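Removed: one protein chain of the complex. Kept in place: all other protein chains.
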Amino acid sequence: MDRRTVLKGLAGAGTLAAAGGLSMPALSQGAVARTLRFVPQADLANFDPIWGTQYVVRNAAALVWDTLYGFDDKLQPQRQMVESEEVSSDGLTWTFRLRSGLKFHDGEPVLAKDAVASLARWSARDPQGQTIKAMQNELVAVDDRTFKWVLKAPFPKMLVALAKNNAPCSFIMPERIAQTDPFKQITEYVGSGPMKFARNEWVPGAKSVFEKFTDYVPRQEPSSWLAGGKHMLLDRIEWVTIPDPATAAAALQNGEIDWWENPIPDLVPVLKKNKNVAVDIADPLGNIGVFRMNHTHPPFDNVKIRRAVLTALSQEDYMRALVGDDNALWKPLPSFFAPNTPLYSEEGGDILKQRNIDAAKKLLAEAGYANEPVSCIVAQDQPITKAQGDVTADLLKRMGMNVDFVATDWGTVGARRAQKTPHNQGGWEMFHTWHAGADCISPIGYAAIRGTGDKAWWGWPTSEKVEAEVSAWFAAKSLDEEKASIGRLNKAAMEDVIYAPTGFFLSYTAWRKNVSGIVKGPLPFMWGVSKTA
Amino acid sequence: MSASTTSSVAIPPGLAIAKALPDLMLPVKVRRGVIGFLRNNPTVAIGGALLLTLVLIGIFAPYLWTVDPTALAPAKRTRPPSADYWFGTDALGRDVYSRVLYGTRVSLTVGLSVALLATLAGLAIGLVSGFVRWADGIVMRVMDGLMSIPPILLAIALMALTRGSVGNVIMAITVAEIPRVSRLVRGVVLSLREQAYVDAAIASGTRAPMIILRHILPNTMAPMLVQATYVCASAMIVESILSFIGAGTPPTIPSWGNIMAEGRALWQVKPYIVFFPAAFLSVTVLAVNLVGDGLRDALDPRMAKNL
Partner (left out) sequence: MASYVLRRILVTIPVMAIVALFVFSLLYIAPGDPAAVIAGDQASPADVERIRQSLGLDRPFLVQFGSWLWRILHFDLGTSIFTNLPVTSMIAQRIEPTLSLMMLTLVLTLVIAVPLGVVAAWKAGSLIDRVIMAFAVSAFSLPVFVVGYVLAYVFALELEWFPVQGYTPISQGFWPWLQNLILPSIALGCVYIALIARITRASMLEVLQQDYIRTARAKGLGQRGILFVHALKNAAVPIVTVIGIGVALLIGGAVVTESVFAIPGLGRLTVDAILRRDYPVIQGVVLMFSFLYTLVNLMVDLTYTLIDPRIRY
């Protein structure tokens, strides 16, 4: 026990002696034991999970709002707020029936019209939702607990779209909140999830507080990621933003915080040595590092130059820069999909397996590279993009390309990558980001793999081959057919170089040993987590 | 004087020649020239020597057993100091020793440039403000306004407007430092203007530029020189803070602030990444401060009670 606990214990004993009662220390320790102090991966500056798609917003939203369906740990959609669903024989009408007894934090019951309004707002922003909305005939509440979604064409992946855990998730909000313009932030944070958001204690940039919602009715099934019963064993959760990783590590060792979502790999050995701290892989689905190119103007509008990058790229360099010396934390990734998932394929990925700078230089010469500048927009405040950016500057220089390194912040990257102009008019040629592996399992929710040109994700790649395979996957009727089409998709994406994956990496999560119930998953699940004093 | 004297004058009876008094007032050894100045003012000597060493390190960095400071080797990251890597390697496998030595260039360039530019600009503004009465009010209000914004915040805000580059960092810090210099110069000008000889010069028709050149400037030299050294020291620290926050020189150019910023997360496990640039920065700032203190004590110790 460390000094502070001893002192606290002594103080408790002192009060005990004074009060003469045996229950006092247990109570005070109990109160502490039901509060969890958590350090999230980023600061929770805003809290609208449909408007803001950052991971941290989604993670916090999962506490406050509930979804109709949720992925379990096998990535299968399971019912959550829905009691039963029905598809008409022609596949065009989906009828959903909500569970009974669902309540919002303000005491109001959850009604079908709330679900309808929430889905309307979600489908205005989510790419998958937009697809559904485009082929929608009507989305309407039938009675207080039933609503239906009538489509113009069958959409067999409806449940997957509703259950997916990548942002924006289809969180169900009260109708009045869901009627907020999808391009404006909501101002009220009322949901039907297992925790309430303590708005009055929120200090954006520093602290967010969640309190247990006692009227939450969990499902009977055992909890599994976003599916099953969400039993909340904590009374209060505090999300504390600690910007300096060294400080966060010290705070975890000292017991000032209980759970650190994203310890940096270099500090993990120190944490592992501490007998009060446990460390484990956070999410087996990991992350994929991304080197995203702009396909609309030189030099990366030339597929040969894009392939030159793939040839010269060393995934080991990128991954080591990201995760350090721990080999358990990274894998080479000759693919655009997350390893250990049902559809994973390495077809066409040989180009990434071995770096060859000379071959790359030859390709560049063949392609007629005329020393066009490559402006690399690299966010310095995100360790993942910063590390990748440094490696890229080195890589492109070695290839003999003309590098214009723009060191900036994540917010500016977000604004600038939306510009289609050439770099000297405020545009860009490449930027770095990363995708959670959970978002790279299938074409659903994987906007970054699409080749729809102007409508595609930043970089606007055009690839008919990729799009053909995406349609094939949507129409596939069996797992084998799906696998085959994903294999061909991977190959097509490699040939057209939709983007350059820089490798597959995992991250750790660390918690104090008096906290139990932490499971591996794509987000930090707080139900089932408990703490002893 | 000797203990006894012989005198050609006859000594009247009853009197004796007084014993020679001990020599209380030893002649002061007048030390002339630069060497003499340095011996008289050891702080300037020490500080100057340190500074000179660092400038030489910066200039001759490529020849001091360094490698390319931007060459990364992620396979060899965060190695502790050893025979191959005198200061160890950083998170991307770059040699910290080389980065620190090359970083000397950036930090010294920023410090000296800001000192020079801020002094020149402050001199110009202070002169105008001191001489041209109607401009004084406006200019000083603007300077006061600028001074009201804490310099770090001002520098960060200015950096937020532009891309990170050494030039922009120099400009941003210079803007933050100009008000103090201009205030100083204005103070000197105002006090000198009241002097009789300046009055006389104006009365006898000497034009303003001549007055400035012959009377004002020589008197501002000393306090400005001292102030310039403080500006230099302050600029180097501000640069390191800017880099620490991420609003400073771009990461492709090693500067002490950059190296420390990149190593800050690993401080507990690999302290050498932060320690070596911190040591170099502290020593350099110390050297500049010593030079400033020494010059101030030599030129006018009364300045010690003003900033």
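The chains carry the letters A and B, assigned in the order they are written, with residues numbered from 1 in each.
Just so it is clear, a residue touches a chain if its C-beta (ideal position, glycine included) is under 8 Å from a C-beta of that chain, and two chains touch if they have at least 3 such contacts.
Just so it is clear, the model here is predicted, and its values are computed rather than measured.
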Residue, one of A:L36, A:I132, A:A227 or A:V240, that touches the chain absent here: A:V240
Sole contact to the chain not displayed, among B:V44, B:A91, B:V110 or B:V274: B:V274
Option touching the unshown chain, where B:A61, B:L127, B:I211 or B:M260 are the choices: B:M260
Missing-partner contacts on chain B, residue numbers: 141-142, 144-153, 156-158, 160-162, 233, 237-238, 240-241, 244-247, 260, 264, 267-268, 274, 278, 281-283, 285-286, 289-290, 293, 301-302, 304-307
Contacts of chain A with the absent chain, listed as residue ranges: 2-4, 43, 45-46, 51-53, 125, 127, 183, 185, 187, 203-207, 240-244, 246-248, 250-251, 253-254, 256, 381, 409, 411-412, 414-416, 418, 426, 458
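The rule is simple: only the chains that are shown with their structure count from here on.
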Chain A to chain B touching residues, read off their complex: 244-246, 249-250, 264, 266-267, 269-270, 316-318, 320-321, 324-325, 380-381, 383, 386-387, 389-391, 393-394, 405-409
Parts of chain B lying in touch with chain A, wherever the complex brings them together: 70-72, 74-75, 77-78, 91-93, 163-164, 246, 250-252, 264-270
